[in-house]
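I'd like to ask you about the structure that follows.
Only one protein chain is missing from this complex, and each of the others stays in its spot.
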Amino acid sequence: MSTLSLTSAFSLLLKRDLVLAYRRRAELVNPMLFFVLVTAMFPLGIGNDAKLIEAVGPGVIWVAALLAALLSLDSMFRSDYDDGSLEQFMLSAHPVSILVLAKILAHWLVTGLPLFIVAPLLAVLLNIPASAIPTLMLTLILGTPVLSLIGSVGVALTVGLRRGGVILSILVLPLYVPVLIFATDAVKTAIVGIPTTAQLSILSAMLVGSLVLAPMATAASLRISLS
Amino acid sequence: MTAAATNTAGTYEAQSLECIRDDRVLFEDLSFGINPGQALVLEGRNGSGKTSLLRILCGIRLPESGKLLWEGEDIFRLGPEFHEHIAYLGHKDGSKLDLTPLENLRIAQGLGKASDGIDLEEALDQVGLYGFEDVPTRNLSAGQQRRLAIARLLVTDAKLWILDEPFTSLDRKGIEHMERLFEGHLNRGGMAAMTTHHRIGFRDEVQLVRINLSER
Partner (left out) sequence: MIIRFFHQMGSPRYFYSVAGKMIPWFMTSFLITLLVGLYYGLFVAPADYQQGESYRIMYIHVPAAWMSMFIYVVMAVSGLISLVWRIKMTEVVVISSATVGASFTFLALATGSLWGKPMWGAWWVWDARLTAELLLLFLYLGIIALHSAIEDKRVAARAVSILALVGVVNIPIIHYSVEWWNTLHQPASITKFDKPSMDMSMLMPLLIMAISFKLYYGAVVLMRARAEIVERERNTRWVQEMVEQEVK
């Protein structure tokens, strides 16, 4: 199998998923809307205390991002499982992990990237100083792909189950903890004005690690779910 | 080894397969071989394990025990190298309803071993979907959607077609048409493994290997 046809299979599948998302573009805003709504709930629950809101701001944004990512995960393989496309992927002449990577990338572009785009707006809502907004954006662009990658393993394991949703969150949320900790810590450190290189490089390392390992684990999990 | 390799060229062999589902042994010690030009036809009651066996032949499902050899090599060791030789048509069509037939075929071709000589529109024409290239698949009838799924078999170089009830929702003319297509594939040295409720109307020269799973 030549590398040329491998990359073309990758881009073919990426394009396919983006086209499918575009044909259902009304659903594209939903994860973003959920992200904004959850974030807006926190000040209402905490009370109108500017200092307090500022203090919990980074944590709130990231917990909301976690929940938004979790909520959108189910759509990653669901329709392909239902209509039999997933079986066809498993029988492809290309390594399944590469195809899986294309699907994860497409899924992130559709559900993860929008979070990154609305983040500055939420930062303003939660009194996060403008100086820390670039760091917040950086943590989101490094961290949300990790959420999609780790999440893909959980979805792959639960896609064949009738009530996979709750189990999915039990499986995936504990694994999200490191991302949550380093991302919020980076933003908090940036608010104080201290360099955040350490946290950001750890997040990058997690991105690289999950980029290498997650597609393989997901491919193996899908094979198990379909058997 | 070379002698064995020439003997096994283009053959598929199953050795003492066993399949258990929900604590029930569906079949055990099942062995057979498929050679170029031959079609394996599985018969048996509902629930006798026809679909399970076809999925095992694809490598989607693991047999409880036994071996599957493509040209003498274990299919699980071959992985994608085995998959480039097979095309599977399951209960589900595997087409995306939001895409057009042409788009669906392009993906099927990209997933398989890319074959230069095959024109996608010609494949659609062969299954009687000429003129429906750009209609969303959602708007096709059930029979037309099944035809599209069959067209998928034509766009790669796959030698072994694994067909689970390929004639579902086709009318009598459609079934006859598809039988001619399958015959053509077998006459070109292809292989097939299939189940069907219909009596198969292949011409006499086609070699059928019949296995009845209920009478074992």
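For reference, chains read A and B in written order, and residue numbers begin at 1 within each chain.
Everything below uses one rule, namely that a residue touches a chain if its C-beta (ideal position, glycine included) is under 8 Å from a C-beta of that chain, and two chains touch if they have at least 3 such contacts.
For clarity, every value in this text was computed on a predicted model and none was experimentally measured.
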{"item": "Visible contact partners (per top-of-document touch definition) of the missing chain", "value": "A, B"}
{"item": "Sole contact to the chain not displayed, among A:L6, A:L71, A:I133 or A:L173", "value": "A:L173"}
{"item": "Listed residues A:S72, A:T111 or A:S221, member touching the removed chain", "value": "A:S221"}
{"item": "Residue numbers in chain A that touch the chain omitted from display", "value": "150, 153, 157-158, 160-161, 163-164, 167, 170-171, 173-175, 177-178, 181-182, 185, 206, 213, 217, 220-221, 224-225, 227"}
{"item": "In chain B, positions touching the absent partner", "value": "21-25, 62"}
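What we mean here is this: only the chains that are shown with their structure count from here on.
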{"item": "Partner chain A, residues of chain B touching it in the complex", "value": "55, 58-62, 79-81, 83-84, 86-88, 90-99, 103, 106-108, 110-114, 156"}
{"item": "Interface residues, chain A side, partner chain B - complex", "value": "1, 5, 8-9, 12-13, 16, 19-20, 23-24, 79, 82-85, 87-96, 99, 223, 226-227"}
